[in-house]
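In what follows, a single structure is set out as structure tokens and then discussed.
The complex is shown incomplete by one protein chain, all other protein chains being positioned as in the whole.
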Amino acid sequence: MKDRPMVPRADFRSYYGRPIVRPAVWHHDIAAYLFTGGLAAGSAMLAAGGDATGRPALRRAGRVTALGALVASTYFLVNDLGRPERFHHMLRVAKPTSPMSMGTWILSGFGAFAGAAAVAEAAPLLPRPLGRLLGPVGTAGQYAAAVTAPALATYTAVLLADTATPSWHAAYPELPFVFAGSALASGAGVGLIAAPPRESAPARRMAVLGAAMELYGAHRVETSKGILSEPYTQGRPGKLLRAGRTLTALGTAGALLGRRSRVVSALSGAALLAASLATRFGIFEGGIASAEDPKYTVVPQRERLAQRQQQHKQG
Amino acid sequence: MAEAHPVGFQYVVEAKNRGAKIIHVDPRFTRTSALADEFVAVRAGADIAFLGGVINYILSNEKDFREYVVAYTNASMLVSEEFQDTEDLDGLFSGYDTELNVYDQTSWQYAGQRAEGQEEDEAHADRETASGLEQESHGPPIPADVPRDLTLRDPRCVYQILKRHYARYTPEVVEQVCGVPQDAFLSVCEAWTSNSGRERTTALVYSVGWTQHSVGVQYIRTGAIIQLLLGNMGRPGGGVMALRGHASIQGSTDIPTLFNLLPGYLPMPHHQQHETFRDWVDAIRNPEQKGFWANAEAYAVSLLKAYWGDAATEDNDWGYGWLPRLTGDHGTYQQVLDMIDGKIKGYFLLGQNPAVGSAHGKAQRLGMANLDWLVVRDLFMIESATFWKDGPEVATGEIIPAECRTEVFFMPAASHAEKEGTFTQTQRMLQWREKAVDPPGDCRSELWFFYHLGRRLRERLAGSTLDRDQGLLNLTWDYPLHGDEPSGEDVLREINGYTTADRELVPGFASLKADGSTACGCWIYSGVFKDGVNQAARRKPGREQDWVAREWGWAWPADRRTLYNRASADPEGRPWSERKKYVWWDPDKGEWTGYDVPDFEKNKPPSYRPPEGATGVAAISGDDAFIMQGDGKGWLYAPSGLIDGPLPTHYEPVESAVANPLYGQQANPTRKRYDRADNPMNPSQSAVYPYVFSTSRLTEHHTAGGMSRQLAYLSELQPEMFVEVSPQLAAERGLEHLGWATIVTARAAIEARVMVTDRLRPLRIDGRVVHQLWLPYHWGNEGLVTGDSANDLIGITLDPNVLIQESKVGTCDIRPGRRPTGPALIAFVNDYRKRADGSQ
Partner (left out) sequence: MGANSLYGPLDPAPDAGYVDAPPRMGFFTDTSVCIGCKACEVACKEWNGVPDDGFNLLGHSYDNTGGLSANSWRAVAFIEQPAVVPAGPVDALAEAAAGRSDALAEAGCGGAGTTREPEFLGMPGTDLPGRTPDAPRTDFRWLMMSNVCKHCTHAGCLDVCPTGALFRTEFGTVVVQEDVCNGCGYCIPACPYGVIDQRKDDGRAWKCTLCYDRIGDGLTPACAQACPTQSIQYGELDELRARAAERVEKLKDQGARLYGHDPDDGVGGDGAFFLLLDEPEVYGLPPDPIVATRDLPAMWKRAGLAGLAMAAAVAVSFLGGRR
């Protein structure tokens, strides 16, 4: 806050303390979707990596989790609609200015790819000709899904940031990193739970890298946004984010130190998954809290105005 | 005005945008104050002190429009030597009768006026029948030779009497009585006077809450005196305008729903005072008097011809015998008390909700619960139709639904958009309204209801030879039907008047005859169907005509937009100024001309002086601008007619927080009181009821709520009964914003949510702090949003001249929390009353 030209105003005026911007009406479905979407992305990448490097357990777990997370995501998204029966109206347009529209198409593409990959896992159970056909389709789907996955993992950050919700919008430079890191960590968590120790090394590395990204991003969000960082540090969102951080640390430590123990690895994986979940809910609720208190709308905008006026005077 | 008349307020806003200064004087800061340049907080019930202060300011600074005052008002008339003022008698005028509590008005007359003036028993009867000032000509005739002093110096002339009477209403006294700081008061005086005179005029606009005081008529008289002194009457941009509480309240006195009047302000005959047709007519026209009332016989005969057609003949005095007679007070409050006493058996309520809207709600409901039958015609099931099963008295056990004898007939009514007809607004302008849609279901118009009620009654009584039935049987009831509904235009034609021989519409009231050759439903409305055209339906937009806009609607009398507009020219008939030019004498053509229809005989020159012994219209001199007055002058001083005195005097409200700082006489001595156990009044200056309250409306609701609490879009805007208190009072009584409070008077205790607001402020009155609180009166127990009724708090005390209740000011206590319920509520109120009586 040292670059501020003036002492932030302690008081501010509002209309009977009522919110100025409207908090998102989304339910926890959307927070949950942030997690499942990231999980799907992370798992798909895990599957691709596993397949490419000959780690079938990672492949299988990744493919199946991706599909499961995808199905859950779709459920959450449709369920949150005010008019669920009209979910297909999302497909009327493709609109670059709407992260949700973009996300819909990303999710649809990803869904097709990840679906193909997951179904291919069932090839051995199917009659031969079909099964044989499925193999390559699944592989193709798996790689396509992995390529789409980063978009799936990060567009949700844009989705939140492209709003007037003060603390979401202010966090737009780092939010994609938080979400990308969180997606990686959750994918890695799946790997840790599912894979035997001999296959799990990449998952451990993925956990460390993901955690690093997530922690870095979250730290920036929680400290560098002036008053707009506040909602992420107080109340329930603050608790959730702190829990996420602790769980991430535990999970990462477990991943690194417990590499010989399947149990420790699995626990670490679970911790990483829980961490991702907590972080997503924390970010989600932090934004909502920032919209509910007019302070977070008025004070930064006032500062912005004051700054502009000063520049005007100087210029 | 913004609060209750937002649509009309647009013109105030427009004026403000053009540079007008808006001053708002009110007990509380309202939406009107929000737009005003200046807000002056005043104590409720102290308006005469305030306005009297303005009069004093005008007179002591000689700010009156002297030429106008000398020419057009009675300022120069000399008053009888017997007259004694409140100055001499500590708040009473000469002639007070302590037994009847009325005045013998003889001593108030002009010098040389006929000796026997209005005497006590006459004044008493006038009060009972609210007929003190029915016609301007009321009272003994005024001779043409009343001595005058045109220099206004004679100590007995009206001007000097006025000056003495108001001398004590100094700015200091205004501050002491009203709580208005002197500088704020003086700035009002300054603004009012500097905007009046030759070049400028000021309009005085009041809302009818002003009338709801035990001195209501005198409030308006005070305003009128100021407007006369400043030359603001009969001139464009001037006048005294009453903002009515509903559409067409003006219409409902023109063609009245009042017990004491017939259409066109003809009095309802009194069984003693008007035994014969001649008595009645002469009481109106005063044969020796000058002025236009002299033709009253033509108006009266034409009215009776309209009622009874061929059955009204000269031989039977035009059916005068069939008219009902007054025997005393039949006003709405007397009737309610009579209902309680079992003297009235049946009652019609038409678009009125007294259970919520009238003073002393409990008396209203108990009265109605003691009828045999009650007909309620309304848009919705209102409290006055359901009081017997849902009213507050059911909870307290005072009404037991199973035993309540009243049979209620509810008749669903058509709304204004579902029927045709006219509205008459405050400028006396009639505006025709088309029917937009058919009423739903069984809802019907008043016209339908009364036509068919009359038809059925006449069918029932057909062949009766009883005297009492003849009036009904002989009525002309021959309205052509369209479907089963008579046409409103046919009725308007009858109101306009026609010749009885060939049913030709008459062009105006000047064509009405006393020989039975014309019939007219309301003489002042005559001309509304001139040339066979519904003049009230004219709709030429203002931008397509001059600023007087005479082609929009129709104004009575004779389409005059401004009454007494002869006064807009000087005595010689020249406009007072180019800027305020309105009606003037054209010497070349020998006629009055101008933008409006001249309110004067067209060809009577300004120089005309009546010959000796002239009466009626011929006696009106060329400079008698106030042609309906017995002396042709605007009355600063009322030598007769007003029951409570010739000059407005400050009396405290009946329930007041303070002793009258001006006189020993505390309240209006002649007020109409009903001293009964079921109508207790708070003792004045009681520590038990220490606070002053006032009630009024919110923009969001309509009067007793029947038309607004039933509509979601309005109900949501003001969903709950509340009380406004100042932060100081809240602190004093421990009231919390949005918490509950109970407000108590000798009649009732009601509860309301608390609104703590700086819009109310304590005032310093006569050396002590007086807190005022304010209540809206829209709530009752029916509708989408319900709540206690503020009018339950109010007792019944009336203005003596017109029998309007004092419902805009009273005293009360307020305390935090909800009120008791059930029988405990009665005990709670009684306990207060006992304490108050005990501490006296």
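Note that the chains are named A and B in the order they appear, and that numbering of residues resets to 1 at the start of each chain.
Just so it is clear, a residue touches a chain if its C-beta (ideal position, glycine included) is under 8 Å from a C-beta of that chain, and two chains touch if they have at least 3 such contacts.
Remember, it's a predicted structure, so these values are computed and weren't measured experimentally.
Student: Touching the hidden chain in the complete assembly: which of A:165, A:229, A:248 or A:276 does that?
Tutor: Only one of A:165, A:229, A:248 or A:276 touches the chain omitted from view, namely A:165.
Student: Please pick, from A:32, A:45, A:134 or A:195, the residue that touches the omitted chain in the full complex.
Tutor: Considering the complete complex, A:45 is the one touching the chain left out.
Student: Which of B:362, B:702 or B:759 sits in contact with the chain that's absent?
Tutor: Answer from the full complex: B:759 touches the omitted chain.
Student: Sort through A:32, A:118, A:145 or A:183 and give me the one touching the missing partner chain.
Tutor: Checking the options A:32, A:118, A:145 or A:183, the one contacting the hidden chain is A:183.
Student: What residue numbers in chain B mark contact with the hidden partner chain?
Tutor: So the residues of chain B touching the missing chain come out as 2, 6-7, 9-10, 13, 16-17, 29, 31-35, 39, 41, 179, 181, 183-184, 698-700, 712-720, 722, 726-728, 730-732, 736-738, 753, 755-759, 761-764, 767-769, 784-785.
Student: Touching the hidden chain in the full complex, which residues of chain A are there? Just list them.
Tutor: Against the left-out chain, chain A lists 11-26, 41, 45-46, 48-50, 52-53, 80-84, 86-87, 89-90, 92-93, 95, 97-101, 103-104, 146, 149-151, 153-155, 157-159, 161-165, 168-169, 172-177, 179-181, 183-184, 188, 201-203, 205-206, 209-210, 213, 287, 291, 294, 297-298, 301-302, 304-305.
Rule of thumb we're sticking to: only the chains that are shown with their structure count from here on.
Student: Suppose each chain is reduced to the average of its Cα coordinates; what separation in Å results between chain A and chain B?
Tutor: 73
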